[in-house]
Structures are given as structure tokens and as C-alpha cells.
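Quick one: the structure is below, and I'll ask about it shortly.
Note that one protein chain is taken out, while the other chains of the complex remain in position.
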Amino acid sequence: MEIKIVYMTAGNMDEALRIAKVLVQRRLAACVNIIDGMRSVYEWEGTIQEEREVVIIAKTHADCLPELEEAVKSMHSYDCPCIVGVDVSGGNNAFLDWVREQVGPASLRTAD
Amino acid sequence: MEIKIVYMTAGNMDEALRIAKVLVQRRLAACVNIIDGMRSVYEWEGTIQEEREVVIIAKTHADCLPELEEAVKSMHSYDCPCIVGVDVSGGNNAFLDWVREQVGPASLRTAD
Partner (left out) sequence: MEIKIVYMTAGNMDEALRIAKVLVQRRLAACVNIIDGMRSVYEWEGTIQEEREVVIIAKTHADCLPELEEAVKSMHSYDCPCIVGVDVSGGNNAFLDWVREQVGPASLRTAD
């Protein structure tokens, strides 16, 4: 199927929107959904941390994942941001085709 | 495993609730989770768009996906709604069994 949902988190809404717009402008994601007000629980240096974060869900093609990852890491305020891919299997084919048309690693796309 | 999470988006909460209730009534999804206040970023006719949307997450069986998709497309305000399936692998077997019992394409179910 090669279409992927990429689940990420960001520190705040501004950062999430900035990342989302760059990914769509550079055609590394067809669309990006952002959910504010998430609470993240994790351990850091022996103590349990609880932070406010924002969820970012991008829809893209597997071929774009390496470039998407580099782009997010270059923009992100974290040293080691959560960027995890999940394979899509089934769904609205017209939507999946739209995702394919909207994205493509720069190397494959002729100048727009 | 054949159980699927189906990730969708809708224009607003009323639309999301209407879709969710029809899917559960027609036993095309065992349960549907709705998250309001999502921001969607995508490109349309050359400009980056930012819209408020609602996330819909349905839990169903792979056999129901075609019928679920048709039902959502017939109700949805978008021409090309986001409907993407993800395979479930592992989890609470009692819950996964409940999903199986709750859904089933109309063709397979005897009259309730």
C-alpha cells in the first residue's frame, strides 16, 4: 500500500503548525492533522515527567519518509523527536491516490 | 488479526457524530472515537490551507471496511474524505473478540 500515517509530537501549537506547513509546502506530506492539549508522560533522569504537547499526524508515501524525517528533525525543538510511521492498509482509494499525487521526494519531482 | 482501526476526518462535530452513529447502528464499526478541535493543514490550488476538522477513529473488522467506506462516503460532506485503515496486531483479546461480535457485513448477518 506504501501510504503511511506518521505520528509525531511537538512542544506547542506554533511548532506543530510550522512543521505541518513546511511538510505540505515541500510536498513531504499530503495533509497534516494537529491535535492540541495532549499530555505526555515519560521518565527522564529517574523521575516521571508530565508535559503538555501537541500531536501531529501526517499522511504521506513511504518513499517520502526519510526526507520527511530529516525535515522534521531539522525544525524540531527536541533533540530526539517522536516520529513513528504506521502502514496504511485499505481505505478510500480516491483519497490514497490524492496522497500519492500530492507528495513525492524532491528527487522524483520535476520542477513545479 | 483482521481487526482494523480506521482513521477518518470530518468537517465538524455534528457530521462526525452522525457518521459514528450510523456506522455503529449498521454494525459497520463496534465503536467510534471522536476527537474535536483538530487543525488540518493541506495544499489546495497552490495555497496552504488551515482548517478546523474533527478526527474519527473507528474499530472494526477488515471484512466490513468496503461497506464502512461506502457508508461514510455516502454521508460525508467532502468529495474525497480521508478514510484510511490500519491493521491491529495484538491487544486485549476480549476486546478484539467484542469487536468481532459487534460488527459484520449485512450480507453475513442473519436478521437481528
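When the chains are written out, they are named A and B in that same order, and each has its own residue count from 1.
Convention: a contact is a pair of C-beta atoms (placed from the backbone, for glycine too) under 8 Å apart; a residue touches a chain by one contact, two chains touch by 3 or more.
Treat the numbers as computed from the prediction; the structure is a model and nothing was measured.
K.L.:
Even though one chain is hidden, which residues of chain A still touch it in the full complex?
P.N.:
The missing chain touches chain A at positions 4, 6-7, 9, 35, 37-43, 48, 50, 53, 55, 62, 65, 69, 72-73, 80-87.
K.L.:
Against the chain that's been left off, what residues of chain B make contact? List them.
P.N.:
Where chain B meets the chain not shown: residues 3, 5, 13, 17, 20-21, 24-25, 27, 30-37, 57, 59, 86-92, 94-96, 98, 102.
The criterion applied here is as follows: only the chains that are shown with their structure count from here on.
K.L.:
Between 0 and 180 degrees, and as a multiple of 5, what angle does the rotation take that fits chain A onto chain B by Cα atoms?
P.N.:
Copies differ by a rotation of 120 degrees.
K.L.:
So what's the Cα centroid distance for chain A and chain B, whole Å?
P.N.:
21
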